[in-house]
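Data first, discussion second: the structure below is written as C-alpha coordinates.
One chain of protein is taken out of this complex; the other chains stay put.
The first chain written gets the first letter, and so on, giving A and B; residue counts start at 1 in each chain.
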Amino acid sequence: MAEIVFAAAAGLAVLGLLLSAVRFARGPWAIDRTVALDVMTIIATSLIVAFAVFSGRRIYVDVGMVYGLVGFAGVVAIARYLEGGL
Amino acid sequence: MNEIVGAFVSLAGSLFFLLSAVGLLRMPDAFNRMQAGTKATTLGSILFLLGIGIMKPDWLGRMVILIVFIVLTNPVSSNALARAAHAHRKRIGARLEPDALAAEDGGKEAGHAG
Partner (left out) sequence: MRTVKQRILSFLGLWGVWLLLTAPWNSEEAAAGAVVALLVAALPFSRASPLGDLKLGPRALATLVAYFFVFTKALVLSNLDVAFRVLHPRLPIAPGIVKVKTRLKTPLGRLLLANSITLTPGTITVEMRGEDVFVHWIKVADADPEGATAAIVGGFEKYLEVICG
(Lines give C-alpha, C1' and ligand atoms only; values in the text may rest on other atoms or scores of the structure.)
Protein backbone atom coordinates (compact mmCIF):
# COMPACT_ATOMS: atom_id res chain seq x y z
CA MET A 1 0.00 0.00 0.00
CA ALA A 2 2.65 2.52 1.06
CA GLU A 3 4.79 1.54 -1.95
CA ILE A 4 1.88 2.18 -4.33
CA VAL A 5 1.08 5.61 -2.82
CA PHE A 6 4.75 6.63 -2.89
CA ALA A 7 5.11 5.42 -6.49
CA ALA A 8 2.07 7.55 -7.38
CA ALA A 9 3.74 10.54 -5.67
CA ALA A 10 6.93 10.01 -7.68
CA GLY A 11 4.83 9.62 -10.85
CA LEU A 12 3.08 12.95 -10.22
CA ALA A 13 6.47 14.60 -9.61
CA VAL A 14 7.70 13.21 -12.96
CA LEU A 15 4.56 14.61 -14.60
CA GLY A 16 5.35 18.01 -13.07
CA LEU A 17 8.91 17.74 -14.40
CA LEU A 18 7.62 16.99 -17.92
CA LEU A 19 5.12 19.87 -17.84
CA SER A 20 7.90 22.27 -16.74
CA ALA A 21 9.98 20.90 -19.61
CA VAL A 22 7.18 22.04 -21.95
CA ARG A 23 7.63 25.59 -20.64
CA PHE A 24 11.41 25.14 -20.95
CA ALA A 25 11.02 24.21 -24.62
CA ARG A 26 8.46 26.90 -25.45
CA GLY A 27 10.21 29.82 -23.79
CA PRO A 28 9.68 32.32 -25.39
CA TRP A 29 12.49 34.23 -23.60
CA ALA A 30 15.65 33.04 -21.91
CA ILE A 31 14.25 34.21 -18.57
CA ASP A 32 11.17 31.99 -18.93
CA ARG A 33 13.44 29.06 -19.71
CA THR A 34 15.56 29.79 -16.64
CA VAL A 35 12.48 29.97 -14.41
CA ALA A 36 11.44 26.56 -15.81
CA LEU A 37 14.99 25.27 -15.20
CA ASP A 38 14.78 26.44 -11.57
CA VAL A 39 11.53 24.50 -11.05
CA MET A 40 12.96 21.43 -12.82
CA THR A 41 16.07 21.51 -10.60
CA ILE A 42 14.01 21.40 -7.41
CA ILE A 43 11.75 18.63 -8.70
CA ALA A 44 14.77 16.64 -9.93
CA THR A 45 16.45 16.96 -6.51
CA SER A 46 13.36 15.50 -4.87
CA LEU A 47 13.17 12.74 -7.49
CA ILE A 48 16.80 11.73 -6.92
CA VAL A 49 15.96 11.35 -3.21
CA ALA A 50 12.86 9.35 -4.20
CA PHE A 51 15.13 7.13 -6.30
CA ALA A 52 17.22 6.53 -3.18
CA VAL A 53 14.05 5.23 -1.51
CA PHE A 54 13.23 2.93 -4.46
CA SER A 55 16.75 1.51 -4.66
CA GLY A 56 17.20 1.44 -0.88
CA ARG A 57 20.69 3.00 -1.08
CA ARG A 58 21.38 6.03 1.09
CA ILE A 59 24.23 7.29 -1.10
CA TYR A 60 21.69 8.68 -3.62
CA VAL A 61 20.42 11.10 -0.95
CA ASP A 62 23.87 12.68 -0.96
CA VAL A 63 23.76 12.77 -4.76
CA GLY A 64 20.47 14.68 -4.50
CA MET A 65 21.98 17.17 -2.02
CA VAL A 66 24.94 17.88 -4.30
CA TYR A 67 22.63 18.18 -7.31
CA GLY A 68 20.53 20.75 -5.45
CA LEU A 69 23.66 22.73 -4.57
CA VAL A 70 25.00 22.73 -8.14
CA GLY A 71 21.57 23.47 -9.64
CA PHE A 72 21.12 26.49 -7.37
CA ALA A 73 24.55 27.83 -8.31
CA GLY A 74 23.76 27.29 -12.01
CA VAL A 75 20.42 29.10 -11.89
CA VAL A 76 21.92 32.06 -10.01
CA ALA A 77 24.84 32.24 -12.46
CA ILE A 78 22.48 32.25 -15.48
CA ALA A 79 20.25 34.88 -13.84
CA ARG A 80 23.23 37.12 -13.09
CA TYR A 81 24.40 36.75 -16.69
CA LEU A 82 20.97 37.66 -18.06
CA GLU A 83 20.90 40.70 -15.80
CA GLY A 84 24.13 41.80 -17.47
CA GLY A 85 26.48 41.81 -14.49
CA LEU A 86 28.19 38.44 -14.12
CA MET B 1 2.00 2.90 9.91
CA ASN B 2 4.92 5.31 9.45
CA GLU B 3 5.29 4.13 5.88
CA ILE B 4 1.74 4.93 4.85
CA VAL B 5 1.65 8.37 6.57
CA GLY B 6 4.96 9.31 4.93
CA ALA B 7 3.76 8.15 1.52
CA PHE B 8 0.64 10.33 1.75
CA VAL B 9 2.70 13.37 2.87
CA SER B 10 4.92 12.81 -0.19
CA LEU B 11 1.83 12.54 -2.38
CA ALA B 12 0.65 15.95 -1.09
CA GLY B 13 4.08 17.38 -1.94
CA SER B 14 4.01 16.01 -5.47
CA LEU B 15 0.59 17.66 -5.99
CA PHE B 16 2.30 21.00 -5.30
CA PHE B 17 5.02 20.11 -7.85
CA LEU B 18 2.25 19.53 -10.37
CA LEU B 19 0.64 22.83 -9.36
CA SER B 20 3.89 24.71 -9.97
CA ALA B 21 4.22 23.14 -13.42
CA VAL B 22 0.63 24.11 -14.30
CA GLY B 23 1.38 27.62 -13.05
CA LEU B 24 4.47 27.80 -15.27
CA LEU B 25 2.34 26.89 -18.27
CA ARG B 26 -0.68 29.11 -17.55
CA MET B 27 0.81 32.36 -16.21
CA PRO B 28 1.30 35.14 -18.77
CA ASP B 29 4.82 36.46 -18.05
CA ALA B 30 8.11 35.53 -16.34
CA PHE B 31 7.31 37.33 -13.05
CA ASN B 32 4.03 35.51 -12.54
CA ARG B 33 5.57 32.19 -13.57
CA MET B 34 8.16 32.80 -10.86
CA GLN B 35 5.39 33.39 -8.32
CA ALA B 36 3.87 29.99 -9.06
CA GLY B 37 7.21 28.23 -9.54
CA THR B 38 9.00 29.36 -6.36
CA LYS B 39 6.22 29.09 -3.80
CA ALA B 40 4.70 25.83 -4.94
CA THR B 41 8.03 24.01 -5.39
CA THR B 42 9.20 25.15 -1.94
CA LEU B 43 6.20 23.71 -0.09
CA GLY B 44 6.13 20.77 -2.51
CA SER B 45 9.71 19.74 -1.81
CA ILE B 46 9.29 20.33 1.95
CA LEU B 47 6.33 17.92 2.01
CA PHE B 48 7.90 15.42 -0.40
CA LEU B 49 11.17 15.19 1.55
CA LEU B 50 9.40 15.24 4.93
CA GLY B 51 7.29 12.30 3.72
CA ILE B 52 10.45 10.38 2.84
CA GLY B 53 11.88 11.30 6.25
CA ILE B 54 8.77 9.87 7.93
CA MET B 55 9.00 6.70 5.83
CA LYS B 56 12.70 6.23 6.63
CA PRO B 57 13.42 7.70 10.10
CA ASP B 58 17.15 6.96 9.63
CA TRP B 59 17.28 9.53 6.82
CA LEU B 60 15.38 12.26 8.64
CA GLY B 61 18.55 14.25 9.47
CA ARG B 62 19.58 14.49 5.84
CA MET B 63 16.05 15.43 4.84
CA VAL B 64 16.08 18.27 7.41
CA ILE B 65 19.36 19.58 5.94
CA LEU B 66 17.94 19.38 2.42
CA ILE B 67 14.71 21.16 3.49
CA VAL B 68 16.60 23.97 5.24
CA PHE B 69 18.84 24.31 2.19
CA ILE B 70 15.88 24.53 -0.19
CA VAL B 71 13.98 27.02 2.01
CA LEU B 72 17.07 29.25 2.17
CA THR B 73 18.15 29.03 -1.49
CA ASN B 74 14.92 28.85 -3.48
CA PRO B 75 13.86 32.44 -2.68
CA VAL B 76 17.42 33.62 -3.42
CA SER B 77 17.42 32.14 -6.92
CA SER B 78 13.94 33.53 -7.61
CA ASN B 79 15.18 36.94 -6.44
CA ALA B 80 18.11 36.77 -8.89
CA LEU B 81 15.70 35.74 -11.65
CA ALA B 82 13.29 38.56 -10.76
CA ARG B 83 16.09 41.11 -11.07
CA ALA B 84 17.07 39.66 -14.45
CA ALA B 85 13.43 39.73 -15.60
CA HIS B 86 13.08 43.33 -14.46
CA ALA B 87 16.17 44.31 -16.47
CA HIS B 88 14.36 43.03 -19.60
CA ARG B 89 10.77 43.85 -18.59
CA LYS B 90 9.77 45.58 -21.84
CA ARG B 91 11.25 42.93 -24.12
CA ILE B 92 9.51 40.07 -22.33
CA GLY B 93 6.23 42.01 -22.32
CA ALA B 94 5.70 42.09 -18.55
CA ARG B 95 2.60 44.03 -17.48
CA LEU B 96 3.50 45.95 -14.31
CA GLU B 97 1.12 48.58 -12.92
CA PRO B 98 2.54 50.37 -10.99
CA ASP B 99 6.31 49.81 -11.44
CA ALA B 100 7.99 51.59 -8.54
CA LEU B 101 11.45 50.20 -9.36
CA ALA B 102 11.41 51.55 -12.94
CA ALA B 103 10.17 54.90 -11.63
CA GLU B 104 13.13 54.96 -9.22
CA ASP B 105 15.59 54.21 -12.05
CA GLY B 106 14.06 56.66 -14.50
CA GLY B 107 12.90 53.88 -16.88
CA LYS B 108 16.33 52.51 -17.91
CA GLU B 109 16.52 49.00 -19.34
CA ALA B 110 19.48 46.64 -19.89
CA GLY B 111 20.87 46.88 -23.41
CA HIS B 112 21.99 43.39 -24.42
CA ALA B 113 19.87 40.56 -25.78
CA GLY B 114 17.75 38.58 -23.30
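Please note the rule applied: contacts are C-beta pairs under 8 Å (C-beta built on N, C-alpha and C of every residue); 3 or more make two chains touch, one makes a residue touch a chain.
Bear in mind that the values here come from a model prediction, so they are computed numbers and not experimental data.
Across the entire complex, contacts from the unshown chain go to B. The chain omitted from view is touched by exactly one of B:7, B:55 or B:82, namely B:82. Mapped onto chain B, contacts with the missing chain fall at residues 16, 19-20, 22-23, 26-29, 31-32, 34-36, 38-40, 42-43, 46, 58-62, 64-65, 71-72, 75-76, 78-79, 82-83, 86, 94-102, 104.
Convention: only the chains that are shown with their structure count from here on.
In whole angstrom, the spacing between the mean C-alpha positions of chain A and chain B is 11.
Those residues of chain B that touch chain A in the complex are listed here as 3-4, 6-8, 10-11, 13-15, 17-18, 20-22, 24-25, 30, 33-34, 37-38, 41-42, 44-45, 48-49, 51-52, 55-56, 58-59, 62-63, 65-66, 69-70, 73-74, 76-78, 80-81, 83-85, 87-88, 91-92, 110-112, 114. Every residue of chain A that touches chain B in the complex is listed here, in rising order: 1-3, 5-6, 8-13, 15-20, 22-23, 29-32, 34-36, 38-39, 42-43, 45-46, 49-50, 52-53, 58, 61-62, 64-65, 68-69, 72, 75-76, 79-80, 82-84.
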